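Here's a slice of the assembly, chains where they normally sit.
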């Protein structure tokens, strides 16, 4: 499931002790986007490949693969990994309510998953840290023709 | 798929010209949670039932159903509705990167989908309005026993 | 699978001997979009409901349902109807080549299925009439963030 | 999923800096068909294999595989790649309306996916480029026997 290049990148990242945030800063992208490049769900530019090659000490010739448009997707229909499943559950439970609220605010259409950003923040809290996930996508109204 | 009570509630809401935000204010909840109550994905208290009964002019005896713990979930494994599908696609494309970033920040564990809030904001933008979806869930570290 | 309102609309259309093209002209939409309104895959405006009510002699109170945002989708994962299946087969056979050609011309991104039009033309041909289906969707480049 | 020969062809194409349109011109085919040959969804003739061998500097002995009738199809039932999924979504949302419009125009039958062409055009537009996909298939009326 996970591409070979991803395994190599993750291993090098661990050995260098670098975070996605640090690598993201190097290539001028957010940490989630940087991780998406690692997992071949997003493409890198030639410059970014060069930066990653230097930072991770991996030959640039191998990393050029990151510039090719990938066939995207997780693979399994219902994710079994508990962390990923929770997001699937959120769709199962809150999918219809979310749809109704968005349509009430915006009309018939969708939130783009392409003109879209995704960020994760850690919120410290005495009752236990919280994960804040922020999705921000352009609203696309249904064209009527 | 959609329960009968939901259809009744949505119809009454439309006739009264009320928004989820307005109804949410009445029952002291956010608009997404209020919509989740409508779709039988969350439960209401006796007080909230009373408030909704008054606001929507629906008999309280019918709305007590909203207090019963529902069997939750959307039904279809892969949602076909385009608005809901985009959230499924986000899991397909960004699920693994998201997992890696959360684990880098928090360690082995998950974002709770129970101790969890979900909010939608409309961001005005000259290039077209944007949908901002904010998920906020407690981080739960894996217990080692 | 097919909503009750759809059955009523199709029956009235047949009895009146009207085509989707004629009905589309009345409501200022293309014939495919008009058919999509019939099948509850697209929403109509109040004016359009009024026009359809008159043309099909169906009570406006029933047709207001056409203004509600539907939960969209065909239902079956792999369509069994031969006419619809051929379009599924086109994705199976030409999906990857199509992806590669679009990406070569436009870069990483997708053709929108929301800011999108779909038209059908009949091409007369001595060897047998041909169906021309024209899809026209805005290209959405992947946002990098 | 993607055959080894496809990977080789795509790599050589990239190194030579050739487009599907240029390669298509060499072998006298459209760019989508040429891409379909690359992905083993269409077969090439001996002449075309020779042309591709020269243009891509790949041994002809390897490319003869392109002449063998492939077992066609994408593999995954519901495509997860966003670009390909949009075409699946179009079937989900507009499948039944499309069926009805085609049948209204042509009677009971189907659009052939075999006696069929598929073309992609880039439409420049100040609001953003648009993807135009033209499908053109022979109408096949149901034989009554």
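Note that the chains are named A, B, C and D in the order they appear, and that numbering of residues resets to 1 at the start of each chain.
Methods note: a residue touches a chain if its C-beta (ideal position, glycine included) is under 8 Å from a C-beta of that chain, and two chains touch if they have at least 3 such contacts.
Just so we're clear, the structure is a prediction, and the values are computed from it rather than from any experiment.
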item	value
Subunit count for the whole complex, all chains sharing one sequence, 4 displayed	10
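Basically, only the chains that are shown with their structure count from here on.
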item	value
Euclidean distance of C-alpha centroids - chain A vs chain B, Å	22
Inter-centroid spacing, chain C versus chain B (mean Cα positions, whole Å)	29
Residues of chain C whose C-beta touches two or more other chains	33, 71-74, 77, 96, 99-100, 103, 109-110, 112-114, 116, 118, 140
Chain D residues touching chain A - in the complex, by the definition given at the top	1-2, 14, 76, 78-82
Interfacial residue positions of chain A with respect to chain B in the complex	2, 10, 19-20, 31-33, 35-36, 38-39, 41, 72-74, 77-79, 81-84, 86-106, 109-113, 116, 118, 120, 122-123, 125, 127-140
In the complex, chain C residues that touch chain A	29-30, 33, 42-43, 69, 71, 96, 99-100, 103, 108-110, 112, 114-119, 140-145
